[in-house]
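Take this structure first; my questions come after.
Every protein chain except one is present and positioned as in the full complex.
All chains are identified by letter, namely A and B, in their written order; residue positions are counted from 1 within each chain.
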Amino acid sequence: MEPLSWGEIVLRILGLLTPVWIGLVATIALSIAFKRRLGLYGKLFDSPIGMVGFGLVMFWVFTAIFGAMDLIVTHDALSQSASMKNEPPGTPYSKLIGDPDPDAYPFYLLGGDNLGRDVFSRVVDGAWIVIQIAPLATLFAFMVGITLGLPAAYYGGRLDTFLSFLANLILAFPVILLFYLLVTPEIVATGIPSYMAAVMFVFPILFATVLLNSRYHTRPSVRTPVLAAVIAVLGWLYLSLISERAGALEVLPSWLDLFDIPGGILVVFVSVVFVNSPTVFRIVRGIAMDIKTRDYVAAAQTRGEGAWYIMLWEILPNARGPLIVDFCLRVGYTTILLGTLGFFGLGLPPESPDWGSTINEGRKLLSIYLHPALPPALALLSLVLGLNLLADGLREESLRD
Amino acid sequence: MGTFILRRVWVMILTALCLTFIVFFLTNLYPNLEKLAKTQGNVRMSDEQVQTWLETRGYLQPLPVKYGQWLGVLPGWQGVTTDGRAVGQCLEPGRPPEAAPRFCGVLQGDWGNSSVFKEPVWDIVSKRLGLTGKLMFWVMVLMVPSALLLGVLAGMREGSRTDRTLSTFAITTTATPEYVSGVILIAVFASSAVGLKWFKGTATSAMEDATFENFFLPVLTIALYGMGYIARMTRASMAEVMTQQYIRTARLKGVSFPNIVLKHALRNALIAPFTVIMLQFPWLLNGVVIVETLFNYKGFGWTLVQAAGNNDIELLLGVSVVSVFVVLVTQLISDIVYVYLNPRIKVA
Partner (left out) sequence: MTAWDDDGPILEIENLSISFFTRAGEIPAVMDFSCTVRPGEAMGLVGESGCGKSTVALGVMQDLGVNGRIVSGSIRFKGRDLNEMSADELRRIRGREIAMIYQEPMASLNPAMRVGRQLMEVPMIHEGVSEKEARARALEVVADVKLPDPERILRSYPHQLSGGQQQRIVIAMALMAHPSLLILDEPTTALDVTVEAAVVELVKDLGKKYGTSMLFISHNLGLILETCDRICVMYSGEAVETGSIWDVFDRMRHPYTQALFRSIPLPGADKNARPLVAVPGNFPLPHERPPGCNFGPRCDYFVDGRCDGQEIPMVPVAGDDRHESRCVRVDEIDWDAPPEAGARHAATEPGDVVLRMDDLKKYYEVAANSLFGGGESKVIKANESISFEARESETLAIVGESGCGKSTFAKVLLGLETATDGEITLDNRSIGDVPIGRRDTKTVSDVQMVFQNPFDTLNPSMTVGRQIVRALEIFGVGETEAGRRARMLELLDLVKLPREFADRMPRQLSGGQKQRVGIARAFAGGARIVVADEPVSALDVSVQAAVTDLLMELQRTENTTLLFISHDLSIVRYLADRVAVMYLGHIVETGTTEQIFAPPYHPYTEALLSAVPVADTRVQKKSVVLEGDVPSAMDPPPGCPFQTRCRWKHKVPGNRCETELPPYRDLSDGHRSLCWLDDAELAAMEPVIRTAAE
């Protein structure tokens, strides 16, 4: 078979991405049609920058999801073919030993890497890793930051001084050093990441409990069942999450344990949350300090509301604008951090298709072969750029009122 | 002002102690020690052998004691190995054990020896730090003025075409971490595949003799990422200042636009980005590590990777102390200069 020309490669990739295009067009068309009723999200479609950002982000989200559903990926991201090593984009698929599966996709659209794996499929699979970890890790960092930042700002005094000192302590740590110290097999063996996870994953439960209790404590008939249900579900998830079969923490019997997270992924997740939390803490604290001087906070105090009600229901909802903007930026930053970890081969397994690891492998032969390193690099660039543009658009639109 | 600096220094020392303790704790975890014993002694040591090896060398003392010894506030460890050799923290080859000083920690200037490079830690760190200093100097020279210029130009007329163009550029660079921009820059300017070959893809030769050809790409790679961030800060700050009432006052006083920007807006607008530049240091260190690895420039960041990768505990500790120290000192400077720049801050 003849290798494909560049035009053919582009056409084939666009074709493979058909589900993504359908998803994108549907989302954007629906959003624009109802934009007047969608609040801040709807207003995003008034800003060209925000729309471009949103489009880029959603492109990768759809690519990741449909990729994971096996609608896009052409080859298994881990399977190697010795005859495809470093072959340029558009090379017909072949195998050194034996014949290729007749159903297999006949080309490596973006070429093969130094082990003869399909670069295109690895990029698509890498997106799924990022889309799973980055938003979730950022969300946890926000939970931690909010649960600690609000009381620090609201009570002030020694609590604030102490928590701020802790936050500054972590911020003064060079991130890369922290990763090198924390994300090693030796540390995983000691179980420290599991303990850290056990501490950090408590925050969402605390958050939800306090949130609901402060709101409904005047109506015990509603409060008690709701709280019980929420604590049960979250508690079970929490225990399944931290408990590992034959690991450092074995809390649940295995028949109750819903899922296990590989130690490598867990340590990556924990360290990313750990690095992000202090910054979120500082942002939340700053905004809350400002909002707590408002009269509606004083009004809540004069009618005898509890401190947590004021923090979670009077202050937090009014801080949502800047927090949403920061969330987008921070997902981008987390993506970069994940890439950094991959780049240094920390945490994630070496054959993992995540973008950082792929770039790291591709860079070694960069002066001769560009195609293994460039696609993941550009993918990461465009996702983070999209998130930044989205944040910019959101900020601009929320300021416009 | 004096008490302010004193207080800041006190907080800084406290922070440094906490951080070094954390590093010390993490590097002295048992799995790390076990690995150390096996690399230093014998790969096929049994568990008991590892125990004795560690015990005779004082590695199994309680953590605070070991930390005190390393710091130099407790007397150094002395022990005798199973084959009767005296070993100890303060011993040096070629000097009798009796002549060894009692204290030999960081405070005494004794940073220990690298187990990989077989050299005193301080020598390695100072040499590598010098190389990185050279890199950082050029990064700053390139990054700070261009970032500020970019930000001020974009922010002084918010929403204009210049603003849109410059802002998009700034956002793009902040979305490009060093390992992405480095790869792209090497691919475009240094690879034989594209064929431009304007620059060199490695900076190893720049350690002795830095030239534009071998040094520009690493400098640019670090500078680009930080530049976008500072430029965006400056732009936001500038744009905000330009909407302030005192700028309108100046305009209605009849001050011309260039003078408004230079005399009235600039100082107020630079207060915020200045702190950002200083607080960038822990961040820039990231870039340094990535770029030094990417371009094979054997500086401080490269040493960090080597030390961490080879479980070189003493070296890793040294590197950590230095980087924490650099970060804290820049924070201190940034605090002090902030007070100087912003006359509204009262120092009590």
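The rule is simple: a residue touches a chain if its C-beta (ideal position, glycine included) is under 8 Å from a C-beta of that chain, and two chains touch if they have at least 3 such contacts.
Here the structure is a predicted model, which is why all the values come from computation and not from measurement.
Peer 1: Thinking of the whole complex, not just what is shown, which of B:28, B:296 or B:342 touches the missing chain?
Peer 2: Reading the full complex, the residue touching the unseen chain is B:342.
Peer 1: Quick one: say which of B:11, B:87 or B:100 touches the chain that got left out.
Peer 2: Considering the complete complex, B:11 is the one touching the chain left out.
Peer 1: Mind listing the subunit B residues that contact the chain we can't see here?
Peer 2: Answer for subunit B: residues 7, 10-11, 159, 244-246, 248-256, 263-264, 267-268, 271, 341-344, 348 touch the chain left out.
Peer 1: If the missing chain were put back, which residues of subunit A would it touch?
Peer 2: Spelled out for subunit A, the touching residues are 46, 157-158, 161-162, 218-219, 294-296, 298-306, 313-314, 317-318, 320, 401.
Simple rule for what comes next: only the chains that are shown with their structure count from here on.
Peer 1: Taking the mean of the CA coordinates per chain, how far is subunit A from subunit B in Å?
Peer 2: Each chain's C-alpha centroid was found; their separation is 26 Å.
Peer 1: Enumerate the contact residues on subunit A facing subunit B in the complex.
Peer 2: Result: residues 165, 168-169, 171-177, 180-182, 184-187, 189-190, 192, 332, 336, 339-340, 343-344, 356, 359-360, 362-363, 366-370, 373-374, 377-378, 380-381, 384-385, 387-389, 392 of subunit A touch subunit B.
Peer 1: Touching subunit A in the complex: which residues of subunit B?
Peer 2: 11, 14-15, 18-19, 22-23, 26-27, 29-32, 35, 167, 171-172, 174-177, 179-180, 182-184, 186-187, 190-194, 201, 282-283, 285-286, 289-290, 293-294, 301, 304-305, 308, 311, 316, 319-320, 323-324, 327-328, 331
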